[in-house]
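Left out: one protein chain. Kept in place: all the others.
Chain lettering (A, B and C) follows the sequence in which the chains are written, and residue indices restart at 1 in each chain.
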Amino acid sequence: MIVIFGIFLLTLLVITAIAIVRTDNLFVAVMLMGIASLLIAANFFLLDAADVALTEAAVGAGISTVLFLGALALTSERERAKSSNRLLSFIVVAAAALILIYATFDKPRFGDPEAPVQTHVAPWYLEKTPEYIDIPNVVTAVLGSFRGYDTLGEVFVVFTAGIGVLFLLGGGKATGTVPEEKINEGLRHHLIPRVVGRILIPFILLFGLYVQFHGEYGPGGGFQAGAIIAAAIILFALLEGEKRALSVLPERVLLGLMACGPLLYGAVGLAGILLGGNFLDYSVLSSDPVKGQQLGILLIEAGVGITVTGVLLGIFHAFAARGR
Amino acid sequence: MYYAVTIATLVTMALALLRAVLGPSVYDRVLAVNMLGTKTVLLLSVIAFLYGRPDFLDLALAYALINFIGVLAVLEFFRSRALRRSAERGARQ
Amino acid sequence: MSALLDTLSWVLLTLGGLSVLVGGIGALRMPDLYTRMHAASVTDSLGAILVLGGIMLQAGWSLATIKLIAILLFLLLTSPTSSNALASAALLAGTRPFAEAGQDEEAPK
Partner (left out) sequence: MELLGLYNYWVFAVLLMIGFYAVVAKPNLVKKLIGLSLFQSAVFLLYITMGKVEGGTAPIFPEAGAAVFSNPLPQVLILTAIVVGISTTALGLGIVVRVKEEYGSIEEHEIQEIDER
């Protein structure tokens, strides 16, 4: 039965995707992207990926919409020209799709426990996590410890992307003709959203911290928590205006956060070397190797959370400052 | 019985998606996104129980909290667009 | 006692499913933005109360119930607020409820 639900959701997803490509109104396309994100998150959940669904929820529902709308406000809302070479592109794309579909017939059956993917390292992770790390969430264990190098790399990619956006858009040169105090008002005159939003912000922050520190026991971790906390502060910025949000968390602090996260992560790795282990080997951090692993994961998840919060907020402010 | 609720929610999601695709105005589409968001919260809560893993309610909680931001972003987008348009009109005169 | 609770929760879930469905049909079939919004937002809140209430009765006293109560509270706060914000944005942008504009009761295109 659940398979049928999944198929239904995926069909809706394809319809949404076609509608996204067909519309010439970019605002509508962004709204439909929000719907696509909801559908795909529900699908991830059906496919047993609770952690991934939570990430998609934290990123896709709020931040992605906010960023795209910020970019639309600075560019234009409509596509002016029709597609070029429509027929040719369509033929190429359709042919490629057919080849891909043909290739799927060689794929192992959906959910096959004997598929090559399932028999390689995954059973080892599932078996050894209780012994080496002793936390219930295997995803966090693999993310933080077994594949810590990967995650370090990803954190640096996020950091670099943030720096890149700041380079491109930093310095906030004034492009608009709107008086600054008007832009800075935010939604202050919309009484009902403002009151409700102000009630919600602390709860979102609290939930973000819960996701951050509960990541070892349930779905969650630094990536999700960073996105949720950034979303809470973006909500504040939308309600009270850019300026007040920046006075709460000034740009210097954001830059500091962006840099601190990867530094913390790297420092934990180096601490492993100094204490006589390997880089990113947390077992030596404490006298009990299992406790050391848990401490290491806690610290690097904090580093990830700090980086993601800093980068996403930095990007948001860079776009918002450009509009002034 | 969980299945019945899930099916009702899924059908409603399809209807809301149809509204989002048909439009006609941009507000209809925002309405559809909002509606789909609430339906997703319900769907995720029901499925968490269907799977017998109620600890995954965190996901529904995340959506219940974060969907709101999207709508406010749209509101702010409309507001700043109106401001920009009136300023452009003022500059032209 | 538990049979009673079970029956009650099934009734709530069925009613919830129905009201969710009615909201969906309303959002699709109603003639203009404000009536569609009415259909969507009212049944959003009602459906959430009924469905989550039904699940709560199934879950009994546990952490899950507390989370469900939190979800319900946040939904009851945000969903009407979003509708209100959207309606006010539409009204400010000049979309009029169509009955007021002196048109016929026939649905306009």
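Convention: a residue touches a chain if its C-beta (ideal position, glycine included) is under 8 Å from a C-beta of that chain, and two chains touch if they have at least 3 such contacts.
Since the model is a prediction, treat every value here as computed from it, not as a measurement.
Engineer: Indicate each shown chain that the hidden chain touches within the full complex.
Structural biologist: A, B
Engineer: From the list A:Val196, A:Val211 or A:Ala227, pick the residue that touches the absent chain.
Structural biologist: A:Ala227
Engineer: Looking at A:Val138, A:Ala271, A:Val284 or A:Ile297, which residue reaches the missing chain?
Structural biologist: Checking the options A:Val138, A:Ala271, A:Val284 or A:Ile297, the one contacting the hidden chain is A:Val138.
Engineer: On chain A, what residues meet the omitted chain?
Structural biologist: Counting over the whole complex, chain A touches the hidden chain at residues 3, 6-7, 10-11, 13-14, 17-18, 20-21, 26, 29-30, 33, 36-37, 40, 43-44, 47-52, 55-56, 59-60, 63-64, 67-68, 70-72, 74-76, 79-81, 83-86, 89-90, 92-94, 96-97, 100-101, 104-105, 107, 109-113, 115, 117-118, 121-122, 125-126, 130, 136-139, 141-143, 147, 150-151, 154, 157-158, 161-162, 164-165, 168-169, 175, 217-219, 221, 223, 226-227, 308, 311-312, 315, 318-319, 322.
Engineer: Considering the whole complex, not just the chains shown, which residues of chain B touch the missing one?
Structural biologist: 51, 53, 55-56
Going forward, only the chains that are shown with their structure count from here on.
Engineer: Centre to centre, by mean C-alpha position, how many angstrom separate chain A and chain C?
Structural biologist: The computed centroid separation for chain A versus chain C comes out at 29 Å.
Engineer: Mind checking the centre-to-centre distance between chain A and chain B? Centres are C-alpha means, answer in whole Å.
Structural biologist: For chain A versus chain B, the centre distance works out to 18 Å.
Engineer: Distance from the CA centroid of chain B to that of chain C, rounded to the nearest Å?
Structural biologist: About 12 Å, centre to centre.
Engineer: Out of chain C, which residues touch more than one other chain, so two or more?
Structural biologist: Each of 74, 78, 81, 85 in chain C touches at least two other chains.
Engineer: Two or more other chains touching the same residue: where does that happen in chain A?
Structural biologist: Correct list: 190, 193, 196-197, 200, 203.
Engineer: Mind listing the chain B positions that touch chain C in their complex?
Structural biologist: Listed in rising order, the residues of chain B that touch chain C are 1-2, 4-5, 7-9, 11-16, 18-19, 25, 27-28, 30-32, 34-35, 38-39, 41-42, 45-46, 49, 54-55, 57-58, 60-61, 64-65, 67-68, 71-72, 74-75, 78-79, 82.
Engineer: Over in the complex, which chain C residues touch chain A? Could you list them?
Structural biologist: Touch residues, chain C against chain A: 74, 77-78, 81, 84-85, 88.
Engineer: In their shared complex, at which residues does chain C touch chain B?
Structural biologist: Going through chain C, the ones touching chain B are 10, 13-14, 16-18, 20-21, 23-25, 27-28, 33, 36-37, 40, 44, 47-48, 51-52, 54-55, 58-59, 62-64, 67-68, 70-71, 74-75, 78-79, 81-83, 85-86, 89-90, 92-93, 95.
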